[in-house]
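Only one protein chain is missing; all other protein chains are in place.
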Amino acid sequence: MEIDPFIFRLSIFILSIFVGYYVVWSVTPSLHTPLMSVTNAISSVIIVGAIIAALVGSLDKVFEISNIFGFLAILLAAVNIFGGFLVTQRMLQMYKKKK
Amino acid sequence: MEIDPFIFRLSIFILSIFVGYYVVWSVTPSLHTPLMSVTNAISSVIIVGAIIAALVGSLDKVFEISNIFGFLAILLAAVNIFGGFLVTQRMLQMYKKKK
Amino acid sequence: MSANLSAIFYLISGILFILALRGLSSPETSRRGNYFGITGMIIAIVVTFLSVGNFGIGFFYVLIFLLIGGSIGSFIAFRIPMTAMPELVAGFHSLVGLAAVFVAISAFLKPDAFNLGVVGSIKLASLIEMSLGAAIGAITFSGSIIAFLKLRGIMSGSPITFKGQHFLNLFLGLSIIVLIFFLCKNQSNNLFWTIVLISFLVGVLLIIPIGGADMPVVISMLNSYSGWAAAGIGFTLENTALIITGALVGSSGAILSYIMCKGMNRSFFNVILGGWGASDQSTSSSNKEQKPVKNGNADDAAFLMKNASSVIIVPGYGMAVAQAQHALREMVDALKKNGVKVSYAIHPVAGRMPGHMNVLLAEANVPYDEVFELEEINNDFANCDVAYVIGANDVTNPVAKTDPQSPIYGMPVLDVEKSKSVLFVKRSLSPGYAGIDNDLFYRDNTLMLFADAKKMTEEIVKSL
Partner (left out) sequence: MSANLSAIFYLISGILFILALRGLSSPETSRRGNYFGITGMIIAIVVTFLSVGNFGIGFFYVLIFLLIGGSIGSFIAFRIPMTAMPELVAGFHSLVGLAAVFVAISAFLKPDAFNLGVVGSIKLASLIEMSLGAAIGAITFSGSIIAFLKLRGIMSGSPITFKGQHFLNLFLGLSIIVLIFFLCKNQSNNLFWTIVLISFLVGVLLIIPIGGADMPVVISMLNSYSGWAAAGIGFTLENTALIITGALVGSSGAILSYIMCKGMNRSFFNVILGGWGASDQSTSSSNKEQKPVKNGNADDAAFLMKNASSVIIVPGYGMAVAQAQHALREMVDALKKNGVKVSYAIHPVAGRMPGHMNVLLAEANVPYDEVFELEEINNDFANCDVAYVIGANDVTNPVAKTDPQSPIYGMPVLDVEKSKSVLFVKRSLSPGYAGIDNDLFYRDNTLMLFADAKKMTEEIVKSL
């Protein structure tokens, strides 16, 4: 009677697609540029996989081939995370109301 | 490393709340009455539980106490399902464009 | 049927329910949406049969009960007049609530059937979920019954209040939680029954202090409750369709109450803690009757509108009471034949239920593209010759724009006073639901047509 976790993940995936669909329609057009930069930043959560790839293995052999790919991925994702969130913040800071 | 299915269900629950939130905001105000009747109809999917309650048990003892509650729940939910969907359909049928 | 396969089908039926609600974003897609909903329900039911796999005599009885329930439901659905929608929805909610209670009871009595452990040692999580489901279900049931009785007029709509009411509710609410706590410890049958009983009582107590006219907000709130109850049971039964649907219905109901409260510019707590509409009503309706009003008859109205180039119709609760929608449509047809441009302006809380006016107009075959929301049409009053206000009152009251002391201050209203002349069809000068006087009645460009909305409209049709 156990349900395969894949099915749960599929449910989560599909529901998230719905959420994404609606969330984006509710974004005001004047913030579409920040939307693009912030989605870019959050899609870098792939760093989670990069960290696992970099760290797993024996403690002394840090730079095995598969780990190296992990480290490179961390580097790339980190550029995105910091760059994406900061540039978004910079943009959003500029949107001001009339004083 | 196995994740408790409850956590998946919790994720599904929370994401569905988001979907519900957005879906309803996107409903046009002129259809708010059908919205109320159709949500009523779909919440009768509780009949799933009622059917299980009614059917499980030994084949000959159909009317044990727990089964009876199941049968009653089926009756109530069925009123709602047919009533809810049909009355919604009746209402929606009335919304017409200018010919 | 394997657990995986049925889980996938339950997911599909959950998604179909989402699409059903999504369809309501426009009238064109709404009918298809309803079919999605029906398909989702059929899938859920069939999958349940297949995964239980018990096609003995019990299955036969299940079909019978389904059929009986279905016939009753269909009968009601075809017979109910559109004006009775508010109480119908309330009545249906009560059934969902009770069904949730019954399922929870049956799970409690026979946990092994649902894989929740055996009697006396039910899994802790399941026990909490099912008792919460049962409690919320019971509150939904008895609360909806009271709402139904008030809306149907069987019970008086006036709020029933007594001293210490809120304390009593609080006390009972807390005691339910304490009882659930003890139930988890000793799994006693009596405790479970007590929880259900107290919850029934709470449902009644929660709703009686709320005025009849506030019932729509309450219905929507109960709708939300029924969703949470279903979700609770869904966790117990580990059923994705129930969890998705429960969350959907739960959040949608809550948002609908919120939208309504916003439309009335009142806080949700203000509504729930009750008793507001009725008390004010008597005080403010007396002192202004002396002011002069212009009194008209059907011929005056017909003359004004025939010679207008554009007319906007503003329907309100009175149109529903008088069932004047068909007569109204005839009047509009006659006007259109005379070359008058006619449109309808619907305020978000006109009537007694969200979308109330739209359904009634749709029933009278008014095409929905002649019917406009407040924001769409409010600027057009300035260029319109006649505003025909039929049974509406509060939703036109300019005091909402001018007087910060007024209970409806801040509520968006239809700017009927900007049109060249305003016709008010109502039976007297008495106020509407909010119990406050409407300054428009005494204005120079207003003509009052004192009569039942239906009769007056029919007379106008004759004069046209």
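Chains: A, B and C, in written order; residue numbering restarts at 1 for each.
Please note the rule applied: a contact is a pair of C-beta atoms (placed from the backbone, for glycine too) under 8 Å apart; a residue touches a chain by one contact, two chains touch by 3 or more.
Bear in mind the structure is a predicted one, so any value in this text is a computation, not a measurement.
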Counting the whole assembly, list the visible chains that the omitted chain makes contact with. A, B
Applying the definition given at the start, please give the residues of chain A touching the unseen chain. 5-6, 9, 12-14, 16-21, 23-57, 59-60, 62, 64-67, 69-99
For chain B, which residues touch the unseen chain? 1-4, 7, 10-11, 14-15, 18
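In the analysis below, only the chains that are shown with their structure count from here on.
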Mean-CA-position distance for chain C and chain B (Å): 17
So what's the Cα centroid distance for chain A and chain C, whole Å? 41
Two or more other chains are touched by the chain C residues 14, 18, 238, 240, 244
Overlap residues in chain A, where contacts from two or more other chains coincide: 2-3, 11, 15, 18
